[in-house]
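Left out: one protein chain. Kept in place: all the others.
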Amino acid sequence: MELELPIEQWSDSVSTVVLGATSEDGGTRTSTVTLGGAATLPFLDFEGEAPNPPVLAMEVLDTEPEGWPEPLAAPFGDVLGDPAAWAARCVEEFDADLICLKLIGADPLRRDASPDECAETVRKVLDAIGVPLIIWGCGDYDKDNEVIPVCSQVAAGERCLLGTAREDNYRTIAASALADGHLVIGESPLDISIQKQVNILLTEQGVPGDRIVMYQVTGAVGYGVEYAYSILERTRLAALTGDTMLGMPMVSIVGSEAWKAKEAWMEEPAWGSLERRGILWEAATAELFLLAGTDMVIFWHPEALKHTRWLAKDLSKS
Amino acid sequence: MALTAVEIYKFLPKTNCGDCGVATCLAFAMKLAQKQAALDECPHVTEEAKQELEGSAAPPMATVTVGRGERELKIGGETVLFRHDETFHNPCGLAVTLDTSLPDEQIQQRIEQLEAARYDRVGFMLGVDLIALQDGGDGRLAQGARLAGEHSSLPLVLMSTDAGAMKAALEVCADGRPLLCGATTDNIEAMLPLAKEYNCPLVLTADSLESLVPLSETAAEAGSDQLFLDTGAQEIGRIQSDQTIIRRMALNKKFRPLGFPTLVACSAADPTQQMLQACSAIAKYAGIVVVDVADDEYLLPLVTARMNIYTDPQKPIQVEPGIYPVGEPDEDSPVLITTNFSLTYYLVEGDTMASKVPAHILAVDTNGTSVMTAWAAGDLTAEVIAEHIEKFDIADKVSHKTLVLPGGVAVLQGKLEEEAGWEVKVGPRESSAIAQFFREQGWAAK
Partner (left out) sequence: MKQVRVLFEPDGVVVEGQAGELLLDLALTAGLPLLSECGGQGTCGSCRVQVQSGRVRFLNRSGLEEQIAAPQEVLACQTAAAGDLVVHVPPETRLCPPDERITGYMGPEAAAFLRPGRTGFALGERTPVQLSPPSFDDPTPDWERLLEGLRQARYGRRNITANLDVLREIPPQLRALDFSVSATLVDEGCHHRLIALGQPEQEEALGLAVDIGTSNVKAELVQLRTGRVLAGAAQLNAQVRYGEDVISRIIWAQEHERGADELQDAVTSTVNSLIEELLQETGASQDQIIAVSCAGNATMISFRLGIPADAIRRAPHIAPVGLPPMISGAILGLQVHPQAAVFCLPAINGYVGGDITGGILATGLFEADSLTLLIDVGTNGEIVIGSKDWMVCCSCSAGPAFEGVGIECGLPARPGAIESLAYDPDQDRTTVRTIGDDPPVGLCGNGLVETLASLLDARVIDRVGNLVPDFPSPRMREANGEPQFVLLWREDTATAKDLVLRQGEIDNLLRAKAAVFAAVSTLLEELGLDIAQIDRLYLAGAFGSHLDVRTAVEIGLLPDLPAERVTVAGNTALVGAYITLLSSEAREQVSSLARATTYVDLSTASHFMEEFVAAQMLPHTDLERFPSLVSSEQGRAGGSSSNT
C-alpha cells in the first residue's frame, strides 16, 4: 500500500558557507569545504535536499596537551608538541576534512603566548596542510582581541574560519575577518536568543550571512546534551522556518567536551574498557549533535572521527 | 490543536467558586490547558462543556505496558515530535539480546552480566531494562525464559517467529507480561491469538513501512491495541526516516495504524556501529531498542544518552546536595559554595577544574535554582549554608576554616560568619573568574 508521506513544507534552508580558498580564489588551499545548505531536518531524505554531508574536523592545539589519557594520546605518537606535524597527521592519516587550530597557549593563565608567536604557529600549520583552517582563540576576550587580528593577517586570503565572536568582543574579530577575507564563528552559551543576538550584531557589523558559522557551547553526553540537543534542534527548525538570523550552519566541538567527562577517562572497572570508553563517548556525542542539526563536528580522537564517517555514510542510506 | 486557557474558560461556569482547588475559573482553565488538572475536578461543568472539551482527546499514540511489577515499563503515549515542545514522557526501553541456544550456564552468566549492568548517575540508577530472548530454532526459548525468570526480574522480549516456540515460552513466563516479538505477514494469524490469550503486548514486524500498515489493520480487527511497530530498518538513515514518518503519521495525521510505539533491533556487526545505530534510535523516537552488545563501555553511553533525551529540557536538573571534590583536594584546599542547580554546579566545577586548583565544592540544596534565584526566594541563606556545613562535616575535610561565597550573594557574608563560625571570603560573581580569584588569594594550581 502507498503511504502518503508526512512531508513538512519548510520555507527556507540553512545557508551555505564555503571554507578555504584555492589559488583560483586567491588562497593557497588545495581543497575547500562546504557547510550547510540543508533544506530539511537532519537526514530525512524523503523530505528534502541536504547537499553537503557532515563535515568532520580535527582539533590541533598550539601547546602540547598535558594530562591527556593514554588512549587519547596514543594515536598521535610524538607529534603532540608540534602543531604543524599534528595537523598534517590528522589530514593525511586520519582523514580530517579540515583542521581547527586552538590557540590555547595565548591564554594569560597558560603560556600567555604573544600574538606574533600565535601567528607563526598559524603560518606553520597552514603550510603543513592543504585543507582549510579554523583559527580559534584562547577564550580570553582581551587577549583574543590582540591575537586574532595578527593571526588573521598572516592567513589573509585563505578564507579561514575565525573564532570566536561573542556579544562582548565581536567587533575586532568581525573587522579582521572582513579585512582579510575570512569567516567568523559566532559563539553563545547554549541559548538560542543570545546566538541570534550575536548573529545580528555580526551582520550589523557588515559580516554577511554566508560568512558566519554558529557555535553553541554544548557539553557532551551526560553533561549538557539534555539542553544542547534541543537548542540545536530548535536552531535548525528556526533556519528552516525562515529565521535568517539563525539560518547559518552550526559547528559543534565534541573532542574536548567528551574527554572532559569522567566516563571518558576515569579508571572504573564497572564502566568497561578504558581503551574504548573515551572514543565511544566522543562518537556518541558527535552523533547526537549531528542528529540534532549540527553541520560540522570537531574531534580529538581519530577513531571517533572514523566511526562518525561511517555513520555519515549510513545516515545517507534510506 | 489543544485549546488555549481563554478558549477553555468559555466553557467553565465563571463563578470563581474555588471548589476545584484554585481560586478562579480562569486559573483552572490555565491548569487544564497545561494538562495539570482534569476537567472532573470542577464539579460544576455542564454536560455540553464536557463534550466540547473532552471530545477529541483520545491519545494519538497508544501507551503499552511491558513486564509486570516493579520493573514494568510504560512505553509510548508520546505527544510531541520535538522534546522542547513538551518533553518526551516514557523513556525508551533498552533491551539486550540473549541467545537461548547457548548452554544453560552461559545463559545464566549473560543474565547476571545484564543484571549487573547498572550505573549510578548523580543519584539515579541507569541500566538495561529488558532481556531479549532470541530463539535459535532449537526449542530452547522456553528454557531461556525459565532461566531468566529464575535469575532476573527484568521484563522479557521473546524473539521468535515460531508460534509453537512462543507458546511454550509463554507457558513459562506469561505472568511477567513479556513482549512478543513478533508477528510478521506470515505468522500473524497464529501470533495474534497468542498475544490475546496470554494478554501480552505484540511487536508487528515488517520489512517496510508500507507493509506494516496492513499488519496493524489486521491486529486492530482482532481487537489488539497493545502493539509495537518494527520496520526492520538497519541503515541509520532509514531508522531516522522510518521513525520520523511513524511519529508524524501518528501525531500530526492521527493515522491510527501507526499510532503505536516502535521497536528497533540493531544488528550491525561492529559493536561501535551497533551502538551508533542504537543511539540514533534513542534520539529519534524508538520505544524499545534491542542490541547485542552487552559490554559496559557500550551500554554506558547509551543509557546516559537515553537519560538526556528523556529529560525535560525546560526543567532545571539538580545534583545531589553535598560536598564534591574537584581535582584531588586536600585539607588545605579551598571550599567553594554554590547551589545544586546542575548548570550552576557544572559551571563552577568546570571552571574550578580549569583553574587546576584542587577544591571542595559544596552544592547547597536550593531545589535546583541558581544562586541569585535561590537568594531571592530565601532558599540560599546563611542559616541554610551553615546547616550544610554541619551536615556534610566540612570541618573534617579541611584544616582551615575559610569558605568562599558566590560574589552575587556577598550580602550574606557577615551573617554566615556568625552562623557558621567560619571566615567567609567573597568570591567572584561569575564562575569564569574563579581562576583569577584563586591566584589573587594565593591558592596554587596543582
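Order of writing sets the labels: A and B. Residues in every chain begin at 1.
Heads up, the rule we're going with is that contacts are C-beta pairs under 8 Å (C-beta built on N, C-alpha and C of every residue); 3 or more make two chains touch, one makes a residue touch a chain.
Source: prediction; values computed, not measured.
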Omitted-chain contact residue, chosen from A:92, A:204 or A:275: A:204
Chain not shown: contacting residue from B:377, B:410 or B:445: B:377
Contact residue for the chain not shown (choose from A:18, A:245 or A:274): A:245
Residue among B:7, B:295 or B:387 that touches the chain left out of view: B:7
Residue ranges of subunit A at the interface with the undisplayed chain: 15, 167-168, 171, 191-194, 196-197, 200-201, 203-204, 206, 208-210, 243-245, 247
Residues of subunit B (touch criterion as defined above) contacting the omitted chain: 3-7, 9, 14, 16, 23-27, 30, 33, 314-315, 373, 376-379, 411, 415
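The working rule: only the chains that are shown with their structure count from here on.
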Distance between the centres, which are taken as Cα means, of subunit B and subunit A, whole angstrom: 29
Residues on subunit A engaged by subunit B in the complex (per definition of touch): 1-3, 5-6, 8, 41-46, 109, 219, 221-227, 229-230, 233-234, 237, 260, 263, 270-273, 276-277, 279-281, 283-284, 287-288, 291-292, 307, 310-311, 314-318
Subunit A-facing residues of subunit B, complex: 82-84, 119, 121, 209-211, 213-214, 235-238, 240-241, 244-245, 248-249, 252-253, 272-273, 275-276, 279-280, 283-284, 295-302, 304-305, 307-309, 311, 313, 317, 343, 346, 350, 353, 355, 435-436
